[in-house]
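In this view, the complex is presented without one of its protein chains, the others remaining in place.
A, B and C are the chain letters, set down in written order, and residue numbers restart from 1 in every chain.
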Amino acid sequence: VISDRRDERRGVARLEAFSDGVFAIAITLLVLGIEVPDVDADRLGTALSDLLPSVFGYFLGFAVIGLFWIAHHSFFAVVERRDIRLLWTNLLFLSLIAAMPFSSGLIGDYGDTSLATIVFATNVALAALADRLSETEARRAGLLQPEAAARMPPFLSRNLLIPTLFLCSIPIALLSPGLAQLSWLGAFVLARLQHDYTEGSAA
Amino acid sequence: VISDRRDERRGVARLEAFSDGVFAIAITLLVLGIEVPDVDADRLGTALSDLLPSVFGYFLGFAVIGLFWIAHHSFFAVVERRDIRLLWTNLLFLSLIAAMPFSSGLIGDYGDTSLATIVFATNVALAALADRLSETEARRAGLLQPEAAARMPPFLSRNLLIPTLFLCSIPIALLSPGLAQLSWLGAFVLARLQHDYTEGSAA
Amino acid sequence: VISDRRDERRGVARLEAFSDGVFAIAITLLVLGIEVPDVDADRLGTALSDLLPSVFGYFLGFAVIGLFWIAHHSFFAVVERRDIRLLWTNLLFLSLIAAMPFSSGLIGDYGDTSLATIVFATNVALAALADRLSETEARRAGLLQPEAAARMPPFLSRNLLIPTLFLCSIPIALLSPGLAQLSWLGAFVLARLQHDYTEGSAA
Partner (left out) sequence: VISDRRDERRGVARLEAFSDGVFAIAITLLVLGIEVPDVDADRLGTALSDLLPSVFGYFLGFAVIGLFWIAHHSFFAVVERRDIRLLWTNLLFLSLIAAMPFSSGLIGDYGDTSLATIVFATNVALAALADRLSETEARRAGLLQPEAAARMPPFLSRNLLIPTLFLCSIPIALLSPGLAQLSWLGAFVLARLQHDYTEGSAA
């Protein structure tokens, strides 16, 4: 039995390691959205200042992926076993994280348009929903440490706040892309609150 | 002897970690197939809808690499030792996984052609064959946990179903690329069946 | 209690693994700054010699990221626990490391300009400051091994030498970019000195 539990832990550890790989690569690929200019040396100043929106897109993408990584990190700290469903819901989640170099690049290049703002918000909302799905399925299948599962909030309370925030920013983006992007700051406050339930192991 | 087995396990663990790195990078590089458009802001909508086939290529590549990762993951859970042949057959397999950002990008840009469909199907079929080769060699060399090896199906039964499926889709692609791509869905059903033999440790 | 400490160690290990992933990817993406020329075969020689500044940018970036990796490596060897602040200060630090393929690429393409030299120096100085911030916060929060914390130098002594060196190179770069770049060699000497305090575990 001890050996079985060790095998299960090892399986979860490999899942975490793979996920961390995807997180680390996606977050580092963001830099490809800031392209080294191809201009004459005396126009480098102007070219660099034209890159400022891309730099904003870079740090926005970094903060958002970082946020998801911290949440994933504290969630998997309480996962004891995995099943095939968790592998697939986690892959779905990762496919949405790995898409963020594209969406952040879009914000970098077209950040003042409603459309780019909506694409980014949709990407984040879908990733947050996929994350909730993993969490809900893992609880239902009894894959979590019992004490941790008991400490977690019920599905319909805090769990949907972040996706809701990003979904709500979509109509705002139609009126003002800037205001919608400002509203995303709320995600970092909410994340701080959600983090609490794993306080024992991650904070 | 305990120390030897630990060294062997550590060797296998490093092989898994390296493979996971390649999987994670290949799957995340898929996003480079969806290029941020370079158009005027008012034509962004059209440019984004032109990207839909690339988004399809992205999710297709993600699902296929994910499928191979899950199979690799459940296979290596029962590998106790490695030898130099396994290192090389695994590298051959990884070289075909790492080629998928190219083949998926081809599907994204030329998905309605027979040629792109055939290149992708060939890539997947070769990867699946290399995977079978690793598995067969590992069994022959006695590198697996004895109980797990006994539970595995004989070589010529289920093991060749996925490569056969993709090879069969090649003539179909000559008639209809769309139909060939549809037939690939069968791989996910087959994968679910094949997964069973490691049920004890991975499901 | 033993189990709790193991969980905490596991949390730190995952943080290290994620950071190593970002380091490894950022350092390897540097190669994208050396582009394969697209010229006629008989002009390849000229095209390759035009790449020499990019090769210099590549090795400079490699050495600087390598330096930060070694420092991070020896610092985290004495971290016993993590808290949410450490996760975020570490992410801030990583966002500055992951930006280096851009700054090194800039040095490769515009290394003889003051502007590119200043951008690179600023990037390194900010990364070094973020690194100091992580370290200072971790000490204040008591996350380090007590013996190691006692061996470390007080905040205002050696800790700020590297950021100061790079900040000082900024005015020098206005006069002579080459001289500023030469002064960066000092960082490698300073790094050697700073390394000493974890001698017990890393040297």
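Quick note on the criterion: a contact is a pair of C-beta atoms (placed from the backbone, for glycine too) under 8 Å apart; a residue touches a chain by one contact, two chains touch by 3 or more.
Note that the structure is a prediction, hence the values are computed from the model and not measured.
Participant: Identify the residue among C:69, C:120 or C:184 that touches the chain left out of the display.
Facilitator: Within the whole complex, the residue contacting the unshown chain is C:69.
Participant: Identify the residue among B:25, B:128 or B:165 that touches the chain left out of the display.
Facilitator: Answering carefully, the residue with contact to the hidden chain is B:25.
Participant: Please pick, from B:91, B:133, B:149 or B:190, the residue that touches the omitted chain in the full complex.
Facilitator: Spelled out, the listed residue whose C-beta touches the missing chain is B:91.
Participant: For chain B, enumerate the residues touching the unshown chain of the complex.
Facilitator: Output for chain B: 7-8, 10-11, 14-15, 17-18, 21-22, 24-26, 29, 32-33, 82-84, 87-88, 91, 94-95, 98-99, 101-102, 105-106, 108-110, 112-113, 115-116, 119.
Participant: Would you write out the residues of chain C that touch the absent chain, in ascending order?
Facilitator: 16-17, 20-21, 23-25, 27-32, 34, 36, 38, 41, 44-45, 48, 58-59, 62-63, 66, 69-70, 73, 77, 192, 195, 201-203
The rule is short, and it goes like this: only the chains that are shown with their structure count from here on.
Participant: Do chain A and chain B, two copies of one chain sequence, contact each other through the same residue numbers, with over half in common, or through different ones?
Facilitator: At the contact between chain A and chain B, which are copies of one sequence, the residues are largely different (under half shared).
Participant: Roughly how many whole angstrom separate the Cα centroids of chain B and chain C?
Facilitator: 35
Participant: Multi-chain contacts in chain C: which residues touch at least two other chains?
Facilitator: Residues 25 of chain C each touch two or more of the other chains.
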